[in-house]
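First the structure, in the form of C-alpha cells, and then the observations on it.
Only a single protein chain was left out; the remaining protein chains are all shown in position.
Should a chain be cited, it is by its letter among A and B, assigned in written order, with residues numbered from 1 in that chain.
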Amino acid sequence: MAVAVERKVVFEKTKGLTDVETHYCPGCTHGIIHRLVAEVMEELGVLDKAVGVAPVGCAVLAYKYFNCDMQQAAHGRAPAVATGVKRVHPDNFVFTYQGDGDLASIGTAEIVHAAHRGEKISTIFVNNAIYGMTGGQMAPTTLIGQKATTAPYGRDEATTGKPLKMSEMLATIDGAKFVERVSVDSPANIRKAKRAIKKCFQVQLDGLGFGIVEVLSTCPTNWGLAPTEATKWLQDNMIPYYPLGNFKSPEEVK
Amino acid sequence: MAKVLMKGNEALGAAAIAAGCKYFFGYPITPQNEVPEYMSKELPKVGGVFIQAESEVAAINMVYGAAGAGARVMTSSSSPGVALKQEGISYCAGAELPCVIVNIMRGGPGLGGIQPSQTDYFQATRGGGNGDYRLLVLAPANVQELVDLVMLGFDKADEYRNPVMILGDGMIGQMMEPVEFKDNNNQELPEKTWATVGTKGERKPNVVNSLYLDAEDLENHNTRLQEKYAKMKANETRVESYNIEDADVVITAYGTTSRIAKTAIAKLEKEGYKVGLIRPITLWPYPYDEFSKIKDDCKGVLTVEMNTGQMLEDVKLALNGRVPAYFYGRTGGMVPTPEEIVEKVKEIYGGDR
C-alpha cells in the first residue's frame, strides 16, 4: 500500500536570480556565489532597491543573472561606479561583484579608495587565483608554482612576487568595517560564506561603512582539473595561503 | 538677473549647479583646479555631493555610476587628466549615459605644460577612447558663453543620452568677466526610465551596459548610435560667422583664439582688407556647411589654433580643395598675437589688397 508522504520544499531557486542560465563552465563556483548573494538580498528584502555592479572578467554577464537593477563597469572600476550610484541614491543597496583580476590587479586603486572613503557599499570578491575569462593567465592571486598561460613554468616569486592578500590589506583601512574571507569548497563552508555575506550586506544597510567578502573559488577549466579535483586543490593549496576567517566586523553584526 | 564678475572656472561650476547638477567627481590638475574647489564649496549647500576621486579614471567611472543612476553629473579635468578619462568616456558613450565632461586644455604631449592650448581637438572630436562614438563638443569663447554652453550641455546630454564635452583652454578658465545666469530654458526632457534606481518591485530590472557579445547585436547598437549622431549633426551644429560671403580671406578659429582673430580682423578692416570669420561653437558636430558660403575666388581660409593644425583637417574637409587652406598656430602655451595673424593674412593677400 502506498503511503502518502507530505514534504515541504526546503531548497528552491531564489527570486534574487533571473531564469537566465549562466555561461559559467561546469563546476565553476561563480554559480554558487551568485546564488548566495541573491538569496541574501531576497532574505534581507533589498532586491527592489538593489543596484549591482558587474565587473569585467568571468562575471561580466552577472547583470543578466541578478534579478535587480545592474550596471556593467569597466575593468576594475566597479567600486567607483558603485560609489557614483550610492552617492546619488544613499537609500539604495549597492554592491559590486568582482574577480581577482578585476579587484586585485587593475582595480586596486578603486577598491582601496572605496574602502578608504568608507563608501557604504558591499563588495563580493571572487578569488580563484587566475584570469578565467581571458583563458587562464596569471593573476596577482596566483599561487607560487601554480601554472598559468602567462606563467607557463609556474609563478616565480623572484620575478612576480608573492600572491596578494587583499582581505588582509583592506582590513588595515579604517573605512572598511567588515572584511571576511570565506570559501565555497564544501556545503559547510558555503553556508558559512552565506552568513558572512549577510553580515557584510547588513553593515551597508546599517550605514556603517564599506564591507567586503573574499570568496575562495575554483576555476576547474583553467586549473585543468575536474570540478571535484579543483575543490580539493582549493582546500590543499589556497586555504593554507589564504586563511579563512573574519578580519574585521563591527559590534552591530557580530 | 544682474551680472556678476566671475572667473571662468568658477562660473562654469556655478552654471552646472544652476543647471541642476548636484554631483561632481574630479581630481586636481592645473589649470582647472578652481572647478573642483568651487564645487566642493558649493555642492553641499544644495544637497549635492562632491568627491575628490583617487584618480581621473575613478572620477569618470563615478560619473558613469551616477549618470546611470539618473543624476545630472559633471567631471572636469585638463588634458593629461582627460586622456585618463577616455576609458570611462567611451563606456558612457557606449552605455548612452548623459553627463558633462569639461576639458580646460593645457599643452602636451605627455605632461606638457600648464599654459593654455587647444591641443586636444583630435581627442575631443575623434573619439579619444575606443570605439565608434561621438561627443557633443562645445567650445566657448568667453565666460558668458561658457556659462550658457554648460547649461545647454546638460540639457543636450539628457536629450540625446550622450556625453557632452566642454572644450575650453586655460585662458577661458582663468579670465574674469561679467556673467549672467539666464533662466535656464529647460526643454521638455524625457524621463529617465532606464536609470538604475532599484526596481521598487514595479518593473523588470534596468541594466546600464555597453557590452554586446553577439556581433549582430553590437552592429545594431552601433547603427542606432550612428542614427543618433546623425540627428545631432542635423540639429546641434552651432557656429558664429562674420562677413564670410564677401571676404577675400576668411579666418577660422574657436574658443579664445577666435577672440584674438576678431581683434586681428578689426585691425585689417581699418586698413581696408576684407576678412571674414567662421567660429565653430560646436567642434562636433562640425559646421562644415558654413564654409560653402565662402566665395569661390576667396584667396584663402586661415585656420588659427593653439596647436600645430588639428581643426585644420576639418577645414580642409569642408573646403574640399575649392579654396586654399592656410594655417597659423602657436603651441606649448604660446598664444598667437593679433599682429601675427594680421601678418599671415597679408601674406595670403600676397600684398595685393
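Points to keep in mind about this one:
The criterion applied here is as follows: a residue touches a chain if its C-beta (ideal position, glycine included) is under 8 Å from a C-beta of that chain, and two chains touch if they have at least 3 such contacts.
In the analysis below, contacts and distances are computed from a predicted model.
Not shown: a single chain whose UniProt protein name, out of "Glycine cleavage system H protein", "PLD nuclease N-terminal domain-containing protein", "4Fe-4S dicluster domain-containing protein" or "ABC transporter ATP-binding protein", is "4Fe-4S dicluster domain-containing protein".
The chain not displayed here makes contact, within the full complex, with A. Checked against the full complex, the candidates A:Glu6, A:Asp236 or A:Glu251 give a single residue touching the omitted chain, namely A:Glu6. The residue from A:Cys68, A:Ala82, A:Ile190 or A:Met238 that touches the chain not shown here is A:Ile190. In the full complex, chain A makes contact with the omitted chain through residues 2-3, 5-13, 17, 21-22, 24-32, 35, 186-187, 190-191, 220, 226-228, 231.
Everything below uses one rule, namely that only the chains that are shown with their structure count from here on.
Mean C-alpha positions place chain A and chain B at a centre distance of 40 Å. Taken in their complex, chain B has these residues touching chain A: 23, 25, 49, 51, 53-55, 57-59, 61-71, 73, 87-88, 91, 95, 196-202, 205-211, 213.
Interface residues of chain A, counted against chain B in their complex, comprise 18, 47-51, 53, 60-61, 63-64, 66-74, 77, 80-89, 92-93, 109-110, 112-113, 116-117.
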